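Quick one: structure below, then a few questions.
What you see is the complex with one protein chain gone and the rest in place.
When the chains are written out, they are named A and B in that same order, and each has its own residue count from 1.
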Amino acid sequence: MFKKWKKIIKKAFVKPHNESQAIGRGESKETVSTDLDKNMRHLKAVFDRCTDIIFREFEAAIGGGVKIAMVYIDGLVNKEMLTEDLVKTLMYDVASLNSSASVSDPAGYLSRRIIAFTEVKLQDNLLDAVNSVLSGETVLFVDGVSKAFALSTQDWVQRAVTEPATENVVRGPREGFTENLQTNYTLIRRRIKSSRLKFETMKIGAITKTAVSIGYLEGIVNNKIVDEVRNRLQRIDIDGILESGYIEEYIEDAPMTVFPTVQATERPDKVAGGLLEGQVVILVDTTPFALLVPVTFPQLLQASEDYYLRWPFASFIRFIRFVTLNIALLAPPLYIAITTYHQEMLPTPLLISIAAAREGVPFPAFVEAMLMETTFEVLREAGVRLPKAVGQAVSIVGALVIGDAAVSAGLVSPAMVIIVALTAISSFSLPSYFGAFSLRILRFPLMALAAALGLFGVMAGLLALLIHLCSLRSFGVPYISPLAPTSWRDLKDMFFRMPWWSMFTRPRMTGSKEPARQDYMQKPRPPRRRPGGGSGK
Amino acid sequence: MKKDEKVSSIQMLFLLVTTVTVTGFLFVPSITAKFASRDGWISVAVGGTLFGIIVALVCTKLGLYYPDKSVVEYAPELVGRFGGKLIGLLYIFFFMHTNAIIVREFGDFLVTAFLPETPLLVFNSIVVLVAAYAVYNGMEVLCRMNQFLFPLFIAAFSFIVFLLTENISFDNFLPLMENGVKPVIWGSMVPGAWRGEILLMLMFLPFLNQPREAGKTLITAVFVIGFFLTLTAATSIAVFGPLLTQNMVFPVLELARYVSLGHFLERLEAVVIIVWVAGVAVKVAAFYLAAVLGTAQWLNIKDYRPLVYPVGIFILLYSAALFENSRELVDFLATVFAPYAYFFELIIPLGLLAVALIRKRGGQKQ
Partner (left out) sequence: MKKKVIAFILVLSVSLCPGCWSRREVEDLAIVTAIGIDRMILDGKEKSKLSVLVARPSQLGGQQAKATAETNADWLVSEVGDTLYEAMRKIYRRSPRNLRIYHNEMVIIGEDSARAGVQDILDYLQRHKDIRLRTWMFVSRGDAGDAMKVLPEFENMLSEEISEILVKSTPAISDTLAVDLRRFSDALVTPGWDAVLPVIRTINPREATGRKREEKEAGQTIVLEGLALFRKNRLAGFMAPEEVTGFLYIIGETQRGAITLEHKSGNGSPSQIAVLISQASSEIKPVFKEGRLEMEIKIDAEGDVVEVQGDTAVGSPDVIKEMNREFSQKVKSIAEKSLETAQKKFKSDVFGFGKIVHQKYPDYWREVEQDWYEIYPEMPVTVKVDAKIRRTSIIADPFQIR
């Protein structure tokens, strides 16, 4: 049945989006001609009705006024630089050059001697020239030369490097990725000054032609993972990539899961840390979110700050996070299960006060919990979407509705409010916003199971969840890997964060190629005699 | 068949320990107390362990002749096509039957002790469904899942034992062996049969990444299981005395119910039951996997997955049809189960081993 549908769908939507057809109207293979007018005609045809494309033709002050044309997109180039360094140079300054000598290789001569730009690409093909224009370069055509010169004049309005919105830290760098790929390279490169840091770039998206870059540390990374990432990226065939989320869905190992098997992060320091542990980063132009693969579930519970704080604090925070993980997932289901099936588990006074508080509440605990959880999710969503100024109002309304009015109206019991509040706070305390998402979703089926079968239902749900987690892999790495299969070595960086000088090795799953992270025996040993001499007093 | 799936010795050890202990500690204390009264723990500790070691040795010796094949696959090579297929069929039946019993034990226990108004079939079908999901995902996932749960089991177990230390009176063990050795030996039949469930290794040996370590793994498993079962049997006798223990259907449940933490945290047996449910899911999945694997190999099917659902439905229906009432089940476990299990755990493997020894003598020894 489904197969039939697939066929129909295929027939209806066959659309090999051939780039050359779309843009070049069959003339794409055309090479750059020596005839400037012909080139310009072609380009003007391609950029028909594109008002933001600027065509400028002028004569250079050499060779008796060679005709030159330049094409660029208004707003993507640095006009000042163009005027000063290109137009002015060509129109006035080059006049002083000895122009009588005939040049055997005019294109080479021009790029070597005349065009004063740091990056100049020579292009034979008009399609390349078109693409260069589209990516913000200025393309220069010279009459009589069968090459186009693509000058890197890109300069557009961009956001400054600011603090990331999703992963805040108290201690640690405040820089976050921006929408600009180059800036993002810089942010990583400034942290890892090594020639082993490689970036491979490719363009994905038939129309958007978004630059996507794979970064890794050669020698540390497992080459198989890099190959796999490259393969999966190359397989993507889509018209446009607007955010790294597009990529994420194409390269996941398990597309049908609620758990992220690719980690999205805004923090360059996190990416640098991942690279040092053998992870691969995927940077996507126009996105401030970099993707890290492979990722394991425990890693989603780790914040980059864990590594900057002193280890006892970091370990304590991690412990708290495991607690909150469980609360975020299990508090409402357990409340439902215990109050409707296993009342014997509650201490008698507690049971009596819950019973007293629920006296007069019209809904069963399950409906009550669903009501409150849904209200909360709605409030949260509203808080994200609304303009900042209105957000305040929403939170006040939410606090009143959830906290007070519902209870005094007798719609819900105070105990339920506590549970919902606890769940909400707990789910915010998880460092990965996207990991917390999956818990938020899973909570609802677990609540239904709790209402149907009590703790037994919750356990059955959790077991299925566990089996599911165990069967997941992220680029070949088992998803709950330091736990099962157990790697004692890696558990040092899981429930606890052991001191840096004790974590000798990189994680086994990703960093096995060059396992040693550091030298042994680096535990600080203060000298017997205090520096500065003297005996205390 | 996914022969490329490999698990480590420690994962296999955990799997076997969970598999045997989880139902063993529910039924064994009361059954042994019935035979051996206050010496039940000796039966569990000594008799069961001895038998377990014998089974472990036989299984390893036999399995290592064919380290990459299961018993269903190599039996035809050893005793001829017809006999081998018959033995394979017997084992498949044994795994399915035992699994049906386990599922039934599980459902009966939950109906008796947990949610009495819920139909048995609901518990049974849910546990089979969860196990089917695990089996569908294969041996590696099953082992990983168990590895994740194992600390939880230990925690729940210690929770019971440590919080009851103040209620333990060692007087209850005295006098030792009042009626001689005989009741102790009789009492050790059932725990022995339970310990013999490590014969799952006959099916799972090809999954080991280091088959050489199979013997060590099995014997360690026998001792670890022995430790847990003995501790359980001893604790229930020490807390309740032999006479109360032998009339209880589930002494461990009573132990869990008796736990009290400063008169505030009491009646926490639901937590213990829930952890136990997870253990049973692992056990059902292990036997289920053995049955499905065996069937696939017996029929020479490459991929066992299509068989998962039919076998599951068979186990479910069989478990519902097995016994009339809960006492029949306990009676079966106390009397019939031991000789029945011995046949599969010891007699058949011993026979196969004898054939293998005769055949392979002078031949290549891997």
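Simple rule for what comes next: contacts are C-beta pairs under 8 Å (C-beta built on N, C-alpha and C of every residue); 3 or more make two chains touch, one makes a residue touch a chain.
Remember, it's a predicted structure, so these values are computed and weren't measured experimentally.
Interchain touches from the omitted chain, evaluated on the whole complex, reach A, B. Only one of A:Ser353, A:Ser395, A:Ser429 or A:Ser487 touches the absent chain when the whole complex is considered: A:Ser353. In the complete assembly, the contact with the undisplayed chain comes from A:Leu449, out of A:Leu126, A:Leu449 or A:Cys470. Contact with the chain not shown here comes from a single listed residue; of A:Phe289, A:Tyr307 or A:Tyr341, that residue is A:Tyr341.
Considering the full assembly, B:Arg257 is the residue among B:Lys34, B:Arg144, B:Arg195 or B:Arg257 that touches the omitted chain.
Remark: the omitted chain is touched by one listed residue; of B:Leu13, B:Cys59 or B:Ala113 this is B:Ala113. On the side of chain B, the interface with the absent chain consists of residues 112-113, 115-119, 122, 125-126, 129, 167, 171, 174-175, 178, 239-241, 243-244, 254, 257-258, 260, 263, 266-267, using the contact rule stated above. Residues of chain A in contact with the chain left out of this view: 1-2, 256, 339-341, 343-344, 348-349, 351-361, 364-365, 414, 448-449, 451-454, 457, 460.
The definition used in the following text is that only the chains that are shown with their structure count from here on.
Remark: chain B residues 8, 10-11, 110, 114-115, 118, 122-123, 126-127, 130, 133-134, 137-138, 140-141, 143-145, 147-149, 264-268, 270-271, 273-274, 277-278, 281 touch chain A in the complex.
The touching residues of chain A, when paired with chain B in their complex, are 341-342, 344-345, 347, 453-456, 458-460, 462-464, 466-468, 470-471, 478, 480, 483-486.
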